[in-house]
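Mind having a look at this structure? Questions to follow.
Of the protein chains in this complex, one is absent; all others appear in place.
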Amino acid sequence: MRQLAWRLGQSILLLVGVSLCSFVLLSAAPGNFFDELKLNPQISSATVSALQAQYGANRPLPERYARWVASIVRGDWGYSLSYHSPVGGLVWQRARNTLLLTTFAVLLAWMVALPWGIAEALHKGGWIDRTGEVILALLLAMPDVLLALLLLLLAARTGWFPTGGMSSTDAAELSAAAKAWDLARHLFLPATALALTTMPILARHVRSAMVGVLDAPFLTAARGHGIPKFRLLSRYALPVALNSLISLFGFSVGSLLSISLLVEIILSWPGLGPLVVEAVLARDIYVVVAATMFSAACLIVGNLLADVLLYCTDPRIRPVHS
Amino acid sequence: MNARASTKVFVTLFIAMHLIVILPGFFSTQGYAEQSRDVPFAPPTRLHFVLADGQFSLRPFVYGWDRAALDTGTYEIDRSQIYPLRFFTTGSPYTVVKGWVATTHLLGAEKPGRLFLFGTDDFGRDEFSRMLYGGRISILAGWIGAAIALFTGGIVGLISGYSGRWVDSVTMRLVELFMALPWLYLLFAVRAILPLRIETTDTFILLIAVVGIIGWARPARLVRSMVLSAKERNFVLASRAMGASHFHILRKHILPQVSGLLLTMAAYLIPQFILAEVTLSFLGLGIGEPVPSWGTLLAELQKYNVLVNYWWMYAPGVALVALFLIYHWASTTIQQKVEVPIA
Partner (left out) sequence: MQTKLQPMPSANPVILSVRNLSLQYAHKTPFESRTAVTALSNVSLDLVRGKTLALVGPSGCGKSSLARCLVLLEKPSFGQILYGGRDVIGLKSKELKDFRRDIHLIFQDSASALNPGMTIEEVLLEPLDIHEPTLGKKDRFLRLVSACEQAALSSKWLTRRPDELSGGQRQRVAIARSLVARPKILILDEALSALDLSTQSHIANLLMDLQSAHSLAYLFITHDLRMARLLAHDVLAMKAGQILDSAPRLFTPDIHAGPTPIGTVSTAKDTEGMRLHVMPSVNE
């Protein structure tokens, strides 16, 4: 518990650091939202100056940071100039969709990677292992961009899946069950793209972890006792291999968040991805900072979750007297 | 295929692929910005070996397109005229290095025949040539980005691992800060710092800097942990006891230990940085028109009709996959040789 509290404190410090760094750097960046605005001939320079004054863009940096922190307390997270609304609600609405997508993708990736890796490990050196490895290598070499594009092509050609968005246009009139089905259909393509990008890495780790365990003497002994194969796997081998896999979990969250941005843009999933790119292009810095903070928080939570899981499954890292 | 032969094949492929994209001017059939407005989205030109009278021609040749059909937007082969292919033809000028302009191309069709090996895009620009030029940008970005990341990461890791104490604590907190962000968010955040509209050459340099800056943390951490264990080895202690300077110890004992790690990291990082450049350019945050990179070329596929109808526009994607396969092979091979953990 003490360890957990320690880690939590560290994480919060880290988040503060991230916020400070991103805020200061982005504020110091050449060109801001108003410079872009000034280029627009329809808006007079007087209007721009008035806007600048209104949003306090001319104030010194520490004051702006203080104002921003105050707005976090209110739940606003700053003000988006291009959307004319507080950032908090804007980002949260999109972040929810990103979270939904990544959660599904994590589940999907692990659901495929676990049996895949185990199958390869069981048939080490056999044809299952070798063809499996070739497919994994190909998938690993496939850039995320291309993978998403190919899935988009598949959807466009076959018409089996909707090619964008989160819901059909008539979603509002559907029943709850039909709504869920509609959402699932929309979710399938981006989630698959996302899962396919991380699945090969996971499957490889599962394989090597399982190979390590399957070769261990204690398992040979168990096999010698005549314990059936399935039981051997589920009761003896998997729990031991689990530890190294759990630490992978934190990592997979981080990489999924990244690739999710890209997949969302290509497959038009209304998550953070499109929002962030627009914000970068429009110099809407509070949106960028909020999205960055969100991603950092997700990654930290993912790692923390992995630690807690590890704590629960591995008696070795627990202090003896607690 | 035994291991030795496959090593040969991979090394040859590795060198060939880099040579081609380092000298795109020579291997391409025309400049990357040359437009042929009359033939947008022309399919790849087919090479023929059999003449109209059934005779076999050792020298491959191409046909032109039927003019009348072109006006209606369809591509039909006009068999009335053949254009043989020539090696080392004179074509549009290109710069090899600054100040050295050459006009010799490896391959070309006899004038006025046109050779579009991988078809054309919507401006009638040769996709093959654009792919080669794009490869130069993308691969160079990967290499230089990895070099920057490894150099800064290596130095930071060496210093923080070797000196320990507060230097180590401070740099490791900084590393954690950088690693607390998923890489694409970090890439966007750093990209957001830079001005939006910039000249293309500047863009390239800036882009590489961005790509390199975000990647230093992981190498730094790996190098640091390696240095930490290396500096407690007895032979380093022996050297210290002999009164060796820090510089001597770093150069003679620690750097050789770390170099294997750096090499493996390079083979692992270069594809990542190529991907970073591709991603940025794909999203319109990187290299701008008319300069191609694999990212901007792939971005064409975001248009629905290109995605569905013009399969040759996937060529840069195929090139990326091939390149990444080679790099994955390289990193696993080096890793087995030097036996260092990665990631």
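The first chain written gets the first letter, and so on, giving A and B; residue counts start at 1 in each chain.
We take it that a contact is a pair of C-beta atoms (placed from the backbone, for glycine too) under 8 Å apart; a residue touches a chain by one contact, two chains touch by 3 or more.
Computed from a predicted structure; not experimentally measured.
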Identified contact with the non-displayed chain, of B:T120, B:S138, B:Q257 or B:Q272: B:Q257
Counting contacts across the full complex, list the positions on chain B that touch the omitted chain. 233-235, 237-245, 248, 252-253, 256-257
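Criterion: only the chains that are shown with their structure count from here on.
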CA centroid of chain A to CA centroid of chain B, Å: 26
Quick one: in the complex, what on chain B touches chain A? 173, 176-177, 180-186, 188-196, 275, 278-279, 282-285, 295, 298, 301-302, 304, 307-308, 314, 317, 320-322, 324-325, 328
How about chain A: which of its residues touch chain B in the complex? 14-15, 17-18, 21-22, 25-26, 28-31, 36, 137-138, 140-146, 149, 152-153, 156-157, 254-255, 257-259, 261-262, 265-266, 276-277, 279-281, 283, 285, 288-289, 291-292, 295-296, 298-300
